[in-house]
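Only one protein chain is missing; all other protein chains are in place.
For clarity, chains are labelled A and B in written order, and residue numbers in each chain start from 1.
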Amino acid sequence: MTLTTDPVALDAWYAVATASEVTHRPDRTRLLGQDIAIDRCRDTGAIRVRPVLHGGEYGDPLPVIERYACVFTTFGNPDTPIVEIEEAGEPDRRVVPCGWFTIRSSGPRIVENFLDMAHFPYVHTDILGSEPNTDVGPYRAEIRADVDEVWATGCHFWQPRGAATERDGSGMMMHIDYRVPSPFIVMLYRVAPSAPDRRDAIALFIQPMGEELCRAQPVEFLVDEISTHTELLHFEQVIFLQDRLILENQVPRRLPLDGQAEIPTRADTASVAYRRWLAAKGLGYGTILPHGQGERA
Amino acid sequence: MDEFMTSRLPDDGAGWIAIGLSDDVPAGCVTGVVLAGRQLALWRDGEGAPHLWEDRCPHRGMRMSLGFVRGNDLACLYHGWRFDGAGQCRQIPAHPELKVSARICMKTFDVAERGGMLWGWHGRDRATGAPEVAASGTAVRSIHAAVPAGAMRVMLEETPGEFFYGLGQLLPVGGHPDLFSLTMEDGTGELVLALQPISSAQCAVHAVLRGQADAALRAECARRMGWLRDSAERGHDDRQGADT
């Protein structure tokens, strides 16, 4: 495999490792088709990300930024900085990186699944949803041109056990805002069940290894004085692995951006906005562009 | 794009292809099958009628073969969209009050049940006639082998004695490249095999008995089918090894 030539994919920041896990021994992984090695320089202690060239030699180091417990890098010249998550800086926030999991699907399919509420009763049964409470009420989705992000606001869904703190399963109406700050990063904000005046934030950082193979790590930024670290982890991991079964069985694996390819309904307003946004950017990596757009050599 | 879509099949003509045993798809059950290179969902509704659909929900591309049967509907695992026996979407749980548009429907394929097997119609036009096998048949088993249909066909034509010795002689059924028949030496019954191409690396063989089909004979034939699969895979591995 070789590095993609898709300019939109190249000019973005990607999380490729958890900073605390990087050692002096280079860890091999792949980003956008290119093998890379991540390690900590013995002299300076700084984290390095280097392409692995044919023959096993390392190329020139790529830009590295440590944020949100992760190591970010890029092959291109992103015209926007890494997403700003204000909550991450609050002193009492619990930052929980939930681990990297491999998924045979495209990054955009993974983002779209994260933006979706209608699947909760069927895929996250008795946790994030359950029949007969399947109704997705109206919400607002928009492409915010000023910040070049997709937002879905005013979302609400009835959840039997929407967070690790909700042990009794009696259920509550969860209020959620979704945010897509970059084609391969997706977030949600929800009212913190144990601190109703504040919002939890959960980000999903996707590392597209290939067009149809990704690693992804959910990172939580929570206000929760009750749950143990392991409880928070396992709650999110179970949800993520339930989605994995869906994601690996969607056909095609790449996200079709042609409006006629798949039939949305009102609950898919966020997904429709995301697809439009990607099509307007001309992202071809992990997508199927509408006919005639962005044909690549 | 899909490996199934691009694999070439030996038989381009229209016709019925065996896709499973009736016994293996009970009411309320759904499974994935491949018909002439297409990935399809085969399911049986609560009243026992079989259905053969494109294995893909029109909403978000989820494979319907992972779905679940409710009454006489098949529902998608991802969002619970329910489709009736005709393939028409009847309910979208995210909007329970919504009257579902008629254009939300499944691509359906003709399916027939005959001789203890389920058959899918391969052809541009709708099905004509019934599969050319006798009406009755008792399930033995299906085998799925990691070899192309062509390799399996050669084994069934050239060395059937390796697997079916002592039972009778396996012969191709005239005019049908994927049907084989063995009349028991004692004349009490007949073993019928139907070959199903799946991909360039996979095929299935479905076996039923006609006439005498007691448990002992079914078990004996089922064992022989297992040998057939294992031999085919071993032989194929050996040939692949010799090539490299």
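Just so we're on the same page, a contact is a pair of C-beta atoms (placed from the backbone, for glycine too) under 8 Å apart; a residue touches a chain by one contact, two chains touch by 3 or more.
Simple rule for what comes next: contacts and distances are computed from a predicted model.
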{"item": "Per UniProt record, name of the chain withheld from view [\"Glucose-1-phosphate adenylyltransferase\", \"NADH-quinone oxidoreductase subunit C\", \"ABC transporter ATP-binding protein YtrE\" or \"Glutathione S-transferase family protein\"]", "value": "\"Glutathione S-transferase family protein\""}
{"item": "Options A:Thr5, A:Thr23 or A:Thr125, residue touching the unrepresented chain", "value": "A:Thr125"}
{"item": "Options A:Thr29, A:Thr80 or A:Thr153, residue touching the unrepresented chain", "value": "A:Thr29"}
{"item": "Touch with the omitted chain, as defined above, among A:Val22, A:Val136, A:Val150 or A:Leu233", "value": "A:Leu233"}
{"item": "Touching residues (missing chain, whole complex) on chain B", "value": "20-21, 24, 26, 29, 31-33, 65-66, 68, 77, 80, 141-142, 144, 146, 202, 204, 215, 218-219, 222-223, 226, 229-230"}
{"item": "Those residues of chain A which, in the complete complex, touch the missing chain", "value": "18, 21, 28-30, 97-102, 104, 122-123, 125-126, 209, 213, 215, 229-231, 233-234, 237-242, 244-245, 248-249"}
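The rule we apply is simple: only the chains that are shown with their structure count from here on.
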{"item": "Touch list for chain B against partner chain A, complex", "value": "1-2, 39, 55-56, 58-63, 66, 77-80, 92-96, 98, 103-104"}
{"item": "Of all residues in chain A, those that touch chain B in their complex", "value": "112, 116-119, 121-123, 131-132, 134-136, 245-246, 249-252, 256, 262-267"}
